[in-house]
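The structure under discussion is supplied below as structure tokens; questions concerning it will follow.
Note that one protein chain of the assembly has been removed; the remaining protein chains are unaltered in position.
Letters A, B and C name the chains as they come in the text, with residue numbers starting at 1 for each one.
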Amino acid sequence: MTNGNEYEKRTTAWCPGCGNFAILDSVKESLEAMNKKPREVLLIGGIGQASKLPQYLSANSLCTLHGRALPAATGAKIGNTSLTVVAFCGDGDCYGEGGNHFIHAIRRNIDITVLVHNNQVYGLTQGQASPSSDMGFTTKVQPQGVRSTPLSGPALAVALGCGFVARGFAGNKAQLISLIQEGIRHRGFSLIEVIQPCPSMNRHNTFGWYKERIRDLQSEWKHDSSNRTAAFERALLWGETIPVGIFYRSEEGRTFESRIPILNNGPLVKRPLRRREVTEKLIEAFI
Amino acid sequence: MTNGNEYEKRTTAWCPGCGNFAILDSVKESLEAMNKKPREVLLIGGIGQASKLPQYLSANSLCTLHGRALPAATGAKIGNTSLTVVAFCGDGDCYGEGGNHFIHAIRRNIDITVLVHNNQVYGLTQGQASPSSDMGFTTKVQPQGVRSTPLSGPALAVALGCGFVARGFAGNKAQLISLIQEGIRHRGFSLIEVIQPCPSMNRHNTFGWYKERIRDLQSEWKHDSSNRTAAFERALLWGETIPVGIFYRSEEGRTFESRIPILNNGPLVKRPLRRREVTEKLIEAFI
Amino acid sequence: MNELNIKIGGAAGQGLQSAGFLLGKSFVRAGHFVFAIQDAMSRIRGGHNFFQLRVSDQPIAAMTARPDIVIALDRESVEEHEPELVSGGILLFDAEASRRTGEATHRFYVPFKELAAESGGRAVHANSVALGAVFGLLDFDLNIARKLIRELFAGQDAVQTNIKALDAGYNYARDKRPNGFSRRIAVIEATRRMFLTGSEAIALGAIAANCRFMSAYPMSPSTSIITYLANQEAQADIVTEQAEDEIAAVNMAFGASLAGVRSMTATSGGGLALMVETLSLLGASEVPLVIVDCQRPGPATGLPTRTEQSDLFFVIHAGHGEFARVVLAPGNAEQAFYDMVRAFNLADRFQVPVVVLSDQYLCDSYFTVDPFDLSKVAYETSLLATDQLERAESYLRYQDTDTGVSPRAYPNQSDHIVMTDSHEHDESGFMADDAATRVKMHQKRLRKIERIRATNPGPESFSQGECKRTIVGWGSTREILFETAHRLSLEGDNTAVVHFDEIWPFPQQAAKLLLKDKTNTVVVENNATGQLAKLIAAYTGYNETKRILRYDGRPFMVDELVEQIKGNLRP
Partner (left out) sequence: MNELNIKIGGAAGQGLQSAGFLLGKSFVRAGHFVFAIQDAMSRIRGGHNFFQLRVSDQPIAAMTARPDIVIALDRESVEEHEPELVSGGILLFDAEASRRTGEATHRFYVPFKELAAESGGRAVHANSVALGAVFGLLDFDLNIARKLIRELFAGQDAVQTNIKALDAGYNYARDKRPNGFSRRIAVIEATRRMFLTGSEAIALGAIAANCRFMSAYPMSPSTSIITYLANQEAQADIVTEQAEDEIAAVNMAFGASLAGVRSMTATSGGGLALMVETLSLLGASEVPLVIVDCQRPGPATGLPTRTEQSDLFFVIHAGHGEFARVVLAPGNAEQAFYDMVRAFNLADRFQVPVVVLSDQYLCDSYFTVDPFDLSKVAYETSLLATDQLERAESYLRYQDTDTGVSPRAYPNQSDHIVMTDSHEHDESGFMADDAATRVKMHQKRLRKIERIRATNPGPESFSQGECKRTIVGWGSTREILFETAHRLSLEGDNTAVVHFDEIWPFPQQAAKLLLKDKTNTVVVENNATGQLAKLIAAYTGYNETKRILRYDGRPFMVDELVEQIKGNLRP
């Protein structure tokens, strides 16, 4: 629609005070700072408040099904490796409905960046527990409080060998912008969980609640992001302190694309239409 | 069919030399040793070679859909807490198709025991890569070799806070029997991954290959199974050495059942049919 | 018939639902019948939503398009709904809510926010002021509403603030009552009727049917069902669990049902799509289960907060392979309640999945109904009695029988072990691969279809006198059809109604019989392709020609439908 040379923000359907606004701004500023043109960028959301983000920034976008952003992103990247693919998922979207894709997308280590907007609640469906909701958190569907242990997306990612595992906070745009840029630059799968207060549906984990607890990995723990064990331990921290920054980073893992020889010849989508010879050869083998 | 007082084994459709035979024997012996009557036991499989196990032992059994053993097991346990529920999954079944349920069943910490027969391959479908196949492992569908990082089920389970995480080996029945008993005794979700050579479909990870690499956590590392970080580090080991034994054990986590007040009144299935008063009361609230 | 149509418009977060609910329930307590619909965008704050009530001294359960009273809580509501007012209608608005503070007689300025502030409330209490103003305007006995507020907010500070705001609105309206508006709502008598949504009726029906476990994954418009049940865990002795996804939801419910416990799940079309493999599993394993599909407009995410009847073909055919299933499509809250009971009984008797088709319109709308009659609630099961099972020499889970229904037992019910299997299997539940067993067992399962069909009471049909026209529909449009026919008949244009509730296995013979000499038949559906019309054509050969289809995500309005049928309004 819009000409793909500059980013425009659009009117959102988010609530006043929502953490998503800062994330939207940070994404825009990061892409601009990196000189990525809108035409080169594909923003993908599942379904949820977080996942509406792609509609609010003028770049190529896909709003797909709830939980399915990652396989779509994987396919799109395979189809056109010239694209910078960034996915935006809710905590429910990515860790709940899409949990299996989360695991396996990390295993593939395809070069996409995923922002998980973690508000510890299902926002769009009006406030049920999410996989990262605190134990005991009460909602309309969990009136006695959540009875399952919350999961840590970053800890899972570290366990799966993800090469870039970070956490940001919607209340710290400067850091978030730097994390997004680093995530996009990282070759391979990058996970950035973003703590995103949801004033409408989560009255327990408020902006203030997070603010009090958030600690920077570097300054608080002198964290060495090449230490996987330390990354694991700190990714499990939640409650008294909530670490933000880069948990783990390693450039060792080869990307999925780099393991597919034919992808070295440029984007699949640009391949010329030349099937006749190929098919003829294959036919020959059946004779 | 059979009278539920003793266990009979039945003719299997497994290949000669398959690791599953030892697992079947170990399960039978464990249940017998624990004096669990077949009527009290519900064995659940998804679909795959491993998942056929429930059909081969005369206890209550369910062979359900590929990947769906865990939610069915969860529901069955909620429905009747008097049952000892044990699930048998392949590595594909549990970590692939059923990966999302694996994550969330652990979070719930319901009192079921899950054996993941890990042969690092899809056996029943004739030899494709599984999520735990070694990088580079070649199959008919992966002729250039597997291009994704294998996952460690035990490491994931540790990251998710599972209270009983162990690994056994089909080549060591004595240990396996003890792990199964401990797993069943553990209150809450227990994961026992069993290294299960598949001579027909995995010629790379053979019995000998495993035998050479397998090391006991206790004797090799003096492993302290209450140390979650150590459990995590060792659960990631694979290749030169493959640890077996109990990675992690903690009795701290409350079970899911114990958090549901009404389940304290005995199995749901035994509740008397007395809905009239209840419904009348609820109707009243709408008037 | 004395009736009034009230529309409350505002943004998400302005408390439309609680205001509308209070208004409606107050009138119900005063002996009126209230039907209310909710219209919302898919957002948590802002946007434009409305809650619309129709109040009548006669039983009604359908909506008319044009309001007598519009309460505009924001500017957009003025712009949207002022033009919809009937002549003689009135707009209640706050100056802030509109730039047009004109002097037109149908405009009644009420300083909602100011009065809310004066009575010690915040902006959200504007809706209580507005409520009070409506009551004042209608000269309605305020004590009913006051009492209701006390019940609803029992023990909370909100009671006083809300009552004060209510009173302020009431007094203001009584003082400044505009001359042009003379409508009143009187107290008829103190009656004991329920005021509840379709979702609540569904949930209550499940409880009445002895459902003990529900797992679900949140999805509009179905979430209200698990929400209700989760809040009755202790009272109703039922366990609810939010699953990680719909696949887990249906498979947990399957597991619990296998364990012998009546279980259910609910979702919308997109979630149901994820349950399709398990639907087929239910067919193979013969484990009973009730699945509620609360339809919304598709395809895919579609219009998540709106209504449609477009999953009929989908649920009838969903699943690989061939197996028996039942589809029920209740037409109102009352049918929803009894259909849930019937759903559990059919599932249990025939060991099949039963899909109950609701939609956003049925789920979210408020109905006025007599208290459900629990003497009509039976418990029908194919579970063997435990003592009988204990006495049996042997037990075959999938015993081949004349009816196709095998005696069911659950694990640990007796010494007999129970095998359940998704493969083709023999009578005991062992996997089998030979042709003879396959044929035998497949026939056994499929035999149930005709047995189920035989229990189908057939479509409901209503006519009075000689009818030149029949309107036909299914599911949630029932009341719309009936009132439309009634209105047409009153105008001398006698119209019959045929309504399908138990729609699958399709009541072929009954439908044929009913429709065979009908000439002028109009199928009315909330979808774009006329699914019932096609179903009728397929199974009765009856190719009626007229279809009135609505697929903009909004429900039919009785008055509009009357005009459409008369040919005065383009559908």
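One rule holds for everything that comes next: contacts are C-beta pairs under 8 Å (C-beta built on N, C-alpha and C of every residue); 3 or more make two chains touch, one makes a residue touch a chain.
These numbers were taken from a predicted model, which means no experiment stands behind them.
S.K.: Quick one: say which of C:His106, C:His423 or C:Arg451 touches the chain that got left out.
M.R.: C:His423
S.K.: Would you indicate which residue among A:Ser30, A:Gln49 or A:Thr64 is in contact with the undisplayed chain?
M.R.: A:Thr64
S.K.: For the chain that's not shown, point to the residue among C:Pro59, C:Gly302 or C:Gly458 touching it.
M.R.: C:Gly302
S.K.: Thinking of the whole complex, not just what is shown, which of B:Ser82, B:Thr125 or B:Thr241 touches the missing chain?
M.R.: Only one of B:Ser82, B:Thr125 or B:Thr241 touches the chain omitted from view, namely B:Thr125.
S.K.: Out of B:Pro38, B:Pro54, B:Gly67 or B:Pro197, which residue would touch the omitted chain in the full complex?
M.R.: Touching the chain that is not displayed is residue B:Gly67.
S.K.: If you put the missing chain back, which residues of subunit B would it touch?
M.R.: 13-16, 47, 49, 63, 65-67, 96-97, 99, 122-126, 128-129, 131, 140-144, 200-201
S.K.: Mind pulling the subunit C residues that touch the left-out chain?
M.R.: On the side of subunit C, residues 41-42, 247, 268-270, 272-274, 276-277, 279-281, 283-285, 295, 297-306, 308, 310-311, 313-314, 316-323, 422-424, 433, 435-436, 438-439, 442-443, 445-446, 527-529, 534, 537-539, 541, 543, 551-554 touch the unshown chain.
S.K.: What does the interface between subunit A and the hidden chain look like in terms of residue numbers?
M.R.: 1-5, 10, 38-40, 42, 47, 52, 55, 58-65, 68, 71-80, 82-83, 100-101, 103-104, 260-263, 265, 268-269, 271, 273, 275-276, 278-283, 286-287
In this section, only the chains that are shown with their structure count from here on.
S.K.: On a C-alpha centroid basis, what's the spacing between subunit B and subunit C, in Å?
M.R.: 41
S.K.: Approximately how many whole Å separate the CA-defined centres of subunit A and subunit B?
M.R.: That pair's centroid distance is 30 Å.
S.K.: Counting only residues that touch at least two other chains, what does the list for subunit C look like?
M.R.: In subunit C, residues 233, 244-245 touch at least two other chains, as defined above.
S.K.: Please output the residue numbers of subunit A that touch at least 2 other chains, ranges allowed.
M.R.: Counting only residues that touch two or more other chains, subunit A contributes 96-97, 99, 131, 144.
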